[in-house]
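Notes for the one structure printed next.
Here the complex is missing one protein chain, while the rest keep their positions.
Letters A, B and C mark the chains in the order given here, with residues in each chain numbered from 1 onward.
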Amino acid sequence: MTVSHLPELSAHETESLHDLYRHLHRNPELSMQEHATQERIEAELDALGIEHFRCGGTGVVGILENGEGPVVAFRADTDGLPIEERSGREYASEARGTLPDGREVPVMHGCGHDTHVVALLGALRALVYDTERWGGTLVAIFQPGEETAAGARAMVEDGLWDRAPRPEVVLGQHVSPARAGTVALAAGVATAIADSLRVTVRGRQTHGSQPQDGKDPIVAAASMVTSLQTIVSRELAPQEAAVVTVGTFHAGIKENIIPEEAEFTVNTRALSQETRDRLIGSIHRILRGEAMVAGIEEPVIEKIYDFPLNVNDERAGERVLAGLRSALGEEEVSVGPPMMGSEDFGWLGASIEVPSVFWWFGGFDSPEPGGPVNHSPRFAPDPETTLRAGTTAALASLWQWIGHEG
Amino acid sequence: MTVSHLPELSAHETESLHDLYRHLHRNPELSMQEHATQERIEAELDALGIEHFRCGGTGVVGILENGEGPVVAFRADTDGLPIEERSGREYASEARGTLPDGREVPVMHGCGHDTHVVALLGALRALVYDTERWGGTLVAIFQPGEETAAGARAMVEDGLWDRAPRPEVVLGQHVSPARAGTVALAAGVATAIADSLRVTVRGRQTHGSQPQDGKDPIVAAASMVTSLQTIVSRELAPQEAAVVTVGTFHAGIKENIIPEEAEFTVNTRALSQETRDRLIGSIHRILRGEAMVAGIEEPVIEKIYDFPLNVNDERAGERVLAGLRSALGEEEVSVGPPMMGSEDFGWLGASIEVPSVFWWFGGFDSPEPGGPVNHSPRFAPDPETTLRAGTTAALASLWQWIGHEG
Amino acid sequence: MTVSHLPELSAHETESLHDLYRHLHRNPELSMQEHATQERIEAELDALGIEHFRCGGTGVVGILENGEGPVVAFRADTDGLPIEERSGREYASEARGTLPDGREVPVMHGCGHDTHVVALLGALRALVYDTERWGGTLVAIFQPGEETAAGARAMVEDGLWDRAPRPEVVLGQHVSPARAGTVALAAGVATAIADSLRVTVRGRQTHGSQPQDGKDPIVAAASMVTSLQTIVSRELAPQEAAVVTVGTFHAGIKENIIPEEAEFTVNTRALSQETRDRLIGSIHRILRGEAMVAGIEEPVIEKIYDFPLNVNDERAGERVLAGLRSALGEEEVSVGPPMMGSEDFGWLGASIEVPSVFWWFGGFDSPEPGGPVNHSPRFAPDPETTLRAGTTAALASLWQWIGHEG
Partner (left out) sequence: MTVSHLPELSAHETESLHDLYRHLHRNPELSMQEHATQERIEAELDALGIEHFRCGGTGVVGILENGEGPVVAFRADTDGLPIEERSGREYASEARGTLPDGREVPVMHGCGHDTHVVALLGALRALVYDTERWGGTLVAIFQPGEETAAGARAMVEDGLWDRAPRPEVVLGQHVSPARAGTVALAAGVATAIADSLRVTVRGRQTHGSQPQDGKDPIVAAASMVTSLQTIVSRELAPQEAAVVTVGTFHAGIKENIIPEEAEFTVNTRALSQETRDRLIGSIHRILRGEAMVAGIEEPVIEKIYDFPLNVNDERAGERVLAGLRSALGEEEVSVGPPMMGSEDFGWLGASIEVPSVFWWFGGFDSPEPGGPVNHSPRFAPDPETTLRAGTTAALASLWQWIGHEG
């Protein structure tokens, strides 16, 4: 099977997909609030004559049947992030949204999910226009709320697999800071386990000039942040890839009041359940110890969410690799180590015990060391090459299951 | 001159002042936004037939002339704080306000300025009802914005001393966590120099799982908070009273994004200009050094406000002491060391080179070690004894200038 | 009583005392090992015909009786410090000694005890040569081991007050970095309570490249040192003078081995028992908390020694002040706040419930801010003026008890 067998898009179609991309990029929405995105996807599916239903709140599932053949699911996630875009692109986002806690924030497609949506819609277009050479059923999953680990679970709980046909494999892809045209696929573990915790440090409020009458939660929490560094630097083997990040820290209203509380959030990554458990255990131990140092009660540690370990099925992964190599060129496809990024993609297949495969496609014409990565306010893929490669990768992988031989 | 000479309030008047206190306590307003408080004060002055004018935005100046005699100014500050009251009092505040930066916050009379207003109005009532035994002119200054060091300057710049007669002395008092009925007055330095700084730490935003692609401003700022502790613990003489407090720390929106910036505020106290300069210099040096440690650019350090050193005039202080001892009892009046609290009260007299005296009156029937202090969410003076003592102290000090001899 | 009444030393005697000073300065001995110093003092007392006995190991007590009159004790301490002298003086010490733990160290009179010995011997000479004008008994206590808080207790336990007559008052003085010719005496608390603690942090040794297999005691102990700073910066009132110093930190033999243990010592100062108890309590709490942070067992905290609070008797202090003012000039004698330095001098009087008085005499002709202080390797008093002033202060204070009127 070679590249020449893949369906292709016309120049007109390609231009239209670029317009769609710019529209989505300009109008990102926060997790589980992707209402306009949902409607736009529905309109696109309608235009292609693809059946669809809403699922998991702001998710959409399209079902494209084309005669006999395997059932394959492909997932694209749809949400943006609370980041203020600084990409300088003409179509940069100026959108704002409201977080669940009521804060109004800027919103940006800072993780490139807009490219995922467009690549999957591009593949659907190509398949719809070229139904002769393939057969089977494609379940196109437009999943909301990936960034908060909420969407995949919401879709499964909302009856995704009761309402859509059960697939042989679930496929998914994600844009990365690598060169556009390249693809990387991990053998085995694809993405890390992630846990997010909220830590509330309770001190005792007092006047800023009388520290002796209170308990300073900012000094205590700052020391916690510092001590958390030692988990990675001292407790884990150097070869063990793991991350402990404090992503937010909020305390106090006025500079001359020592506040009652400080709150921070921790995000961890690990490539095995054992390491993950060690990270969480060490965090609890360190925070309890720091509370004793500060002479305050133990901080309250609440789970915000967690992402599962996302493992590529070995056999299905080989099959995807073959398709990608054929379509993009041998040297453009690498088999790499796990990414520290996390994904709730894994829930989709795991919930029905179906193998899944997940890979990364490059998003930049000339990536540079130190350049913007996912979640950076300057993360802006080069659309032309990125969307072409993303669409091709989607088609090439699907083709391994639904394409007709030679 | 003895206590018996001071004017007194009837039981009815006293009850009415308690009502006023509960009203003010329930309706605190943020600094320089004391509109309702201003109107209420004006209504009270109107009811007493005292002339008044607005000054410095939300301030009020009342002028009570009563024949021949010295001109004396007495100041009460009027603003509340962005604190959520947890006093459990029936009349606890549920008010909210909006900070200059747009944040909506709870508001509380957490520093007891409502007792200052009531004590001064109580003294005015007593003087208005008993004009036979005193002579002179009382300038009653209801000053806004003490907590932000904005009010005294605003009133002076708005022509306070062009519009009110020039006094011989400026008096002021503040409620404290001590036993109600007691008063403390410092010989010399009354309150500390205070500086408030805003520190913006600029890192580089990245995905929480890829710290190597960014610069973590939270880890950097946390380390800054920790290192700032060494100024007081190592750089200053043990006998040198000084404070470096970080009152706020804000960074990040999402736990899996390492943010671009962290912002914190620092509040310092010192009892001499030399120590103050050393504190500020050390803060700058430490923050620059920490930025180098973190591999980031130097943080931006902006001044929010500063409070002057507030020095009691020696001779006028002796005179006030005599009055307080006579009215409250020898053993209830102490001459103490400086307080680390700060006050913009000093600007009022200093701006026209007139001596000033400032003292503390207790606010609690049974103060306990570890009990709530000013700026605590549980700071709630016991009104009956506190207001009586505050009114008596105001009258007793004024009487030293305007009361007729025995 | 005026200066003219004090006995005086001839130029020859003065020169001889300078020789003695240079000899002692060149030959310092560590605490409780002052053997050569002891012998030299005995030789000096013999030369003056003053009876003496050994006491407390390396201590000497001289008894100078001269007819009727009060018994007064005067104490000079005799030990040096494990510091390498860098004073640049011609007579700088190159001595070495052996600490109780076996380490060989340089030794220096880094706290100026040599000036104390010479001043007391100078006063004895003057009194011996001029017995007409005074009467009474002088108990001259040459005390070893002040720096380790061992000497005063050792002398008392060795029967000091069974063997010497019981005095009315115990006097003592110490050289300071102030201007020679000046004296400072504290009303009330003279010197601080001091405690010294040894902390042993037990980790688990491992190869430096495999931190995950051990527990790093250096990272743990470093964090302890940092957290100890918050006691003074956050837990105590700004006006409360207190110090927490980590004076030694030792861990590890080789850079590529994470060692089993780290050991550090802590020295604290406080001006009241209550504050002292709070310091010690906080140290224990912080070190326990830090051990939990590090995942190691609680550190072992051992007391090395403690110094008592040293309080000047009010009435005897006034009497000494009168003498010093008369001899040195009104403006050269100040009544100051407590020093943070500590002294075991207090045990001498306290053990027999006799009042005591302790003061500081300046040691430098041109002291400068930032210049060397006691325990600095560059601490080298200017002998001529310092010894004259020290001898005069000793005589002037003694004279208040034993001198004949006018």
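The criterion applied here is as follows: a residue touches a chain if its C-beta (ideal position, glycine included) is under 8 Å from a C-beta of that chain, and two chains touch if they have at least 3 such contacts.
Note that the structure is a prediction, hence the values are computed from the model and not measured.
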| item | value |
| --- | --- |
| Touching residue (missing chain; options B:Gly136, B:Pro238 or B:Pro367) | B:Pro238 |
| Touching residue (missing chain; options C:Ala73, C:Ala262, C:Ala291 or C:Val354) | C:Ala262 |
| Residue, one of B:Thr78, B:Ser93, B:Gln173 or B:Ser227, that touches the chain absent here | B:Ser227 |
| Option from B:His35, B:Arg96, B:Arg288 or B:Arg315 whose C-beta touches the chain left out | B:Arg288 |
| Touch residues of chain C, complete complex, unshown partner | 81-83, 99, 103, 105, 110-111, 147, 192, 194, 196-198, 204-211, 213-214, 216, 218-219, 221-223, 225-226, 229, 243, 245-260, 262, 264-267, 269, 304, 339-342, 370, 373-377 |
| Contact set of chain B toward the excluded chain (per top definition) | 209-212, 216, 219, 223, 226-227, 230, 233-238, 240, 282, 285-286, 288-295 |
| Positions on chain A contacted by the hidden chain, ascending | 226, 229-234, 238-239, 241-244, 269, 337, 340 |
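What we mean here is this: only the chains that are shown with their structure count from here on.
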| item | value |
| --- | --- |
| Maximum centroid distance from chain C, chain identifier (CA atoms) | A |
| Distance from the mean Cα position of chain C to that of chain A, given in whole angstrom | 67 |
| Geometric centre distance via CA averages, chain B-chain A, whole Å | 50 |
| For chain A, residues that touch 2 or more chains besides their own | 209-211, 216, 219, 223, 226 |
